[in-house]
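The other protein chains are all here in position, but one chain of the complex has been omitted.
Residue numbering begins at 1 within each chain, and the chains themselves are lettered A and B in the order written.
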Amino acid sequence: MSIFTNALSIAWKDLYSEWKTRQVLTTMIIFAGLVIVVCSFAFDPTNNTTKAVIPGAIWIIIVFSGILGLNRSFVSEQKNDNMHALLTAPLDAASIYLGKFLANFIMLLIVEIVAIPFLFLLFDFREMGSFPYFILVLFIGSFGFVAIGTFLAALAANSRSSEMLLPIMLFPLVSPILIGAVQATKIILTNIDKLPNAISWIQLIGGYNVIFFVLCVLLFEYVLEV
Amino acid sequence: MKTTLNLEQEPFTKLKDSLVHRVLVWATIISILTSFYLIFIYAPLETTMREVQKIFYIHVSSAWVAFLAFFVVFVLSIMYLVTRKRIYDIYAGISAEIGVVFTTIVMTTGPIWARSSWNTWWAWEPRLTTSLILWFIYLAYIMIRQMDGAWDKKARLSAVFGIIGFIDVPIVFMAIRWWQSKFHPIVFGDGPSQKGGGVEPEMLVALITMTISFTLLYVVLLQKGVYLEKAKITVENWKEKLREKLVG
């Protein structure tokens, strides 16, 4: 399957150049930390009721620091006309999408691994309903967010003001994921008795992911045409 | 080498509306007046909500037109991507614009109704919230259309977004309905904009007439908008030719 090996090499290229500079990832992590600090100013962490805002805070961190990475993902290819090189290379458009998606997804997961324990630490959050399900929600929610985000980042990169265009396109489209993920996270963290509800939210997000992942792979060649 | 533009023979020099368009304009005006008669005089007052219930007619019919407009955007986006004819793109752009206008009507009449019957300006009721998200999606669509660059690039990207955005709408609706029903007790009943709960036949007649007249208004606005857009493109071409003539 050459599509997947090509995708892997594109993802590898992105992650390797990120490893060399560590520019985007550092910015994302610092930004996530700042969002946590802002959250702790906005919702008093010593107050017991603030436990209720933790699920929301988790997804605010993911969305806002994710969008920083997504913004850079295709704009960075415009330097030295890299995008043209990618397009003239004997690659399927789908493999460019898959590669970019994979790189963005891995970067977002790294940010989550660093930022969420930090959030729990600062908000003094100890008991959790179910750890495996928590990981599952984070994984599946971030998957959908990055899938549609990578697609729209490629779309926005055609514009000179892509940093402004991307959030405006992305937020309304991912609203089902955000609703589902926040609700599922809330149930899993604080109210584990209602686990079946959380599972049906996860199924909703899963359905959304399948539909949009397929759509994005199919439509990506139209976004990249020159 | 001097070429004249032959402006007198071009169709857009006088910007005269076609006969079909004028007939449609008059049909729209007459049907809107008729539906006003049906709404305010013919249809009976609802027993509990009294006059406020009459917001229902304009609210539901503009929601219908907005949805129709966005569906048209979706179909035309697919057709543009398949055929690459500019006319589909022009129609899609104008249709999205009109859809946003009618969604704005839904978004303003909805809270007024909510204020009078639920005593709150905004309820996170599934239909109302979905219209809000819909409004944001198509504002983004219009922003893509106003991007810098060549028309075919903008047409291609906005067509892609038109497809993705429309497919997103039912999922948004489903997510919001779950969110509302599973975690809050149902306070407001089933929401006001419901066909259920005893709609009398006179009310239904008024609603259908209002919907038809708004659909006619949509067709008229679409026709006019597309006509002006075409004229604009022609004028741009003339300007280009004129510039070449002046330089050469």
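Everything below uses one rule, namely that a residue touches a chain if its C-beta (ideal position, glycine included) is under 8 Å from a C-beta of that chain, and two chains touch if they have at least 3 such contacts.
Heads up, the rule we're going with is that contacts and distances are computed from a predicted model.
> Using the UniProt record as the reference, specify the protein name of the hidden chain from among "CcmD family protein", "Peptide/nickel transport system permease protein", "Pyruvate dehydrogenase E1 component subunit alpha" or "Tetratricopeptide repeat protein".
Options "CcmD family protein", "Peptide/nickel transport system permease protein", "Pyruvate dehydrogenase E1 component subunit alpha" or "Tetratricopeptide repeat protein" considered; the missing chain's recorded name is "CcmD family protein".
> Among the chains included here, which ones are touched by the excluded chain in the whole complex?
If we consider the entire complex, the absent chain touches B.
> Which listed residue (B:31, B:95, B:109 or B:209) would be found touching the missing chain in the intact complex?
Of the candidates B:31, B:95, B:109 or B:209, B:109 is in touch with the missing chain.
> With the full complex in mind, choose from B:58, B:81, B:96 or B:175 the residue touching the hidden chain.
B:58
> For the full complex, which residue in B:24, B:128 or B:221 touches the chain that was left out?
B:221
> Out of B:33, B:204 or B:235, point to the residue that touches the absent chain in the complete complex.
Candidates B:33, B:204 or B:235; residue touching the omitted chain: B:235.
> Touching residues of chain B against the unshown chain: what are they?
Those residues of chain B that touch the unshown chain are 4-5, 7, 12-13, 15, 50-52, 54-55, 58-59, 62, 98, 101, 104-105, 108-109, 112-113, 115-116, 217, 221, 224-225, 228, 231-232, 235, 238-239, 242.
One rule holds in what follows: only the chains that are shown with their structure count from here on.
> Taking the mean of the C-alpha atoms as each chain's centre, how many Å separate chain A from chain B?
32
> Across the complex, what residues on chain B touch chain A?
81, 133, 136-137, 139-140, 143-144, 147-149, 153, 156-157, 159-161, 163-165, 167-168, 171-172, 174-176, 178-179, 182-183
> Would you tell me which residues of chain A are touching chain B in their complex?
Against chain B, chain A makes touches at 148, 151-152, 155, 158-160, 165, 168-169, 171-173, 175-176, 179-180, 183, 197, 200-201, 204, 207-208, 211-212, 215-216, 219, 222-223, 225.
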